[in-house]
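All protein chains of the complex are present and in place, except for one that has been dropped.
Chain naming follows the written order as A and B, and within any one chain the residues start at number 1.
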Amino acid sequence: MAWHETLEKLDRRWLFLIMGLLVAGPLVRPAGLPLKVSPPVQSFNDAIDKLPNGSTVLMSCDYDPSARPEMVPMNRTAFRQLLSKDCRVVVTVLWNAGPGLVEETLNDVAKEFPGKTYGVDWVNLGYKAGDDAVMVLMGQGIKNAFPRDYRGNDTARLPIMQNVRDYSSFPMLVNISAGFPGTKEWVQQVQSRFHLPMVAGVTAVSAPEYYPYLQSGQLRGLLGGMAGAAEYEKARGEKGTATKGMDAQSLAHVFVALCIVLGNVVQWVKRREAA
Amino acid sequence: MLALALLLAAPALAHAAAADSATVTTPAPGTPPAPRPASGLVGADVPNDAGKAIRLDWRASPDDTAGARLVTGYHLARATSPGGPWTVVDSLAAGTVGKTDETVDRGKDYFYRVDAVGPGGLTPAGSVTGPVHAASQWFNTTRWSVFTAMALFFGFVLYYMSSARAGKKPFVRRIPGIDAIEEAIGRATEMGRSVLYVPGIQDISDIQTVAGLVILESVAKLTAKYETPITVPVTYPIPFTIAEEMVKAGHLHAGRPESYDPNSVRFVSPGQFAYVATVTGIMLRDRPAAHIFMGSFFAESLLLAETGFATGAIQVAGTANVHQLPFFVVACDYTLIGEELYAASAYLSGEPRLVGGLKGADLMKLIIITAVIVGCVLETLHLHGLTLWMTTQ
Partner (left out) sequence: MKREVPLFLTAVIGVFMILSFFVPHQWVSVPADFLQASAVILVAFGYVLGGANALRVNFDAIYKRSPGWPYKIVLVVSLITTVVVGAIEGRTFLNEHMRSKWIYDWIYSPMSSTMFSLLAFFIASAAFRAFRIRTVEAGLLAVAALIVMLGRVPLGDLLSDWLFQAKWLPGAPHTLHLSSLQEWIMDVPQNTAKRAILIGAALGVMATGLRVILGIERAYLSGED
């Protein structure tokens, strides 16, 4: 059998095996490829940096465990940046399987700031059913929309919530989102209605969809996928899980590119032979 | 004389007393002096709302400068009469020259003053502003552009719907993906296998799910006509009940109500990947010959399409989620892109009103294209009127 016929009939499980090895290898032995911070990521970092120290910021973490590799690094780095500016952070979760993972992530980062107290410096309001209807409900009053936080506390009694009424109480919304409900709904329901400045971290596959919002200024910064998370870590001078995963992602991208080229070479040779 | 002086001074004293219900603190020796007062306080109703807010703006204290440190902030106080009693509505940082008070009652008159605060003490404002009240408006004037566009759009759609019903059915080009649906069902019938229909993974609040369920009725009618089994796994409860109705109605319209199988529509799970695991399991076990994906999809789209390809089924997909279109285009035989999904129900039913509606939408697109070109030209010439009119709040 000619080489191109072998390739054409190749069992796709060989491709799966190669992909698996290429992704697993760098995770075991990192190569440490250099990273460059792209403009949308730099804008994300700068937008948060420009916030007045000590302001109260709304952070909506709309993802679940399936998007963990992309979303958690963004969430960690953004939360860390906000706490380091002494900002108070009000966190909401609009995905029903998300609150546990978000709470774990926030707790992990909060441990690095021993002076920060739950309920004073940050609060996890948890999940509320309703998708984009919840966003509209929050516009009438955050405490009405979330009468209890994730830990069961009465939100009206928490110190951090005393000066929080509605979206006008925040200078910015930081949205980390893996799909629906997420960034698009926040832009449509909140940013355009209440003109709340907004930055977003999204999955790589949906990032292209948000470039129009970035260009129009509705988003002040955008992180796209694990690459965006890794660039953000670099911008912050950190080396988190996203940075460690970039080597694996680099090889995976190169392999997919090779698959496209090889598939077309095989087709071209086959057509030539037929001619 | 003394009595006359006291008489003349009385109103000023009374006003000063009323305005100074806040304590004027005298700085201890060695502390900086109290800041000079803020001035120019004006209050106005916030427009385009339900009477819930009043906007206050003022000029900062002359001592409120960077580095001077004589002003640490301002107290915004409110009362229902010029003499008080005053309630501090908010404490604001130095440098602040405006605040929207959103704790007001609609229609009630309020008086405001702003006091400067510093290490040397509190200095009340020299004057009080008011009365000002928050009022409701009947129309948000910043949304005229949206209203105009919506009125135009609805007008076009209704006009062409009625003209199509009167007999002037407009020409619409064929969309291969929609024609392929009947071909796919026919192929499943020849092979004696079933049809798998996936109406997206979102709830009924997503219009794509509505579109997907509407197409399901036409598909169910065809499968009933050809006596081909159909399987419809659904993520959420409400689309599940509607899907049941669609499939039942399809069998009814095909004249075969008895062939409806209640287990053909299955509630699975709102969990995205739990749903995918179920559907790919159905594909690999039951081996449907035709897969039709119509609705809102996310990351699972390639998992569904690629697994479906591996089983050798003919696949037709349609979604308005742009980020998933590449996966469907690559892995499916036919793909409906964006609004073709919404147009599909008009194509499949052939109902004149629905087809007329398509032409109305097309005309609106022409208006948008014209607006984009005109807007670009105007912006290039630094004429911002059209852009400003289109900016909404």
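Convention: a contact is a pair of C-beta atoms (placed from the backbone, for glycine too) under 8 Å apart; a residue touches a chain by one contact, two chains touch by 3 or more.
Since the structure is predicted, the reported quantities are computational estimates derived from the model, not experimental observations.
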Of B:Trp58, B:Tyr197, B:Phe297 or B:Tyr342, the residue in touch with the unshown chain: B:Tyr342
The one residue from B:Leu92, B:Ile175, B:Leu302 or B:Leu386 touching the chain left out of view is B:Leu302
Give the residue, chosen from B:Val97, B:Ile175, B:Met191 or B:Leu252, that touches the chain omitted from the document. B:Leu252
Sole contact to the chain not displayed, among B:Lys108, B:Arg143 or B:Lys168: B:Arg143
Contact set of chain B toward the excluded chain (per top definition): 48-51, 106, 136-140, 143, 146-147, 150, 153-154, 157, 161, 203-205, 207, 210-211, 213-214, 217, 236-238, 240-242, 245-246, 248-250, 252-253, 263, 266-274, 276-277, 285, 299-300, 302-303, 305-307, 309, 320, 322, 325, 327, 330-331, 337-339, 341-343, 345, 353-354, 357-358, 360-361, 364-365, 368
Chain A residues that touch the omitted chain in the full complex: 10, 12, 15-16, 18-20, 23, 33-36, 38-39, 64-69, 97, 99-101, 103, 128-131, 133-134, 136-137, 140, 148, 150-152, 204, 208-209, 211-212, 215, 224, 227, 246-247, 249-257, 259-264, 267
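Basically, only the chains that are shown with their structure count from here on.
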Roughly how far is chain A from chain B, going centre to centre by Cα mean, in whole Å? 21
Sites on chain B touched by chain A in the complex: 100, 102, 202-203, 205-206, 270-273, 296, 298-299, 310, 322-324, 392-393
Over in the complex, which chain A residues touch chain B? Could you list them? 12, 64, 66, 96-97, 131-133, 165-166, 168, 179-180, 192-193, 195, 203, 205-206, 208-209
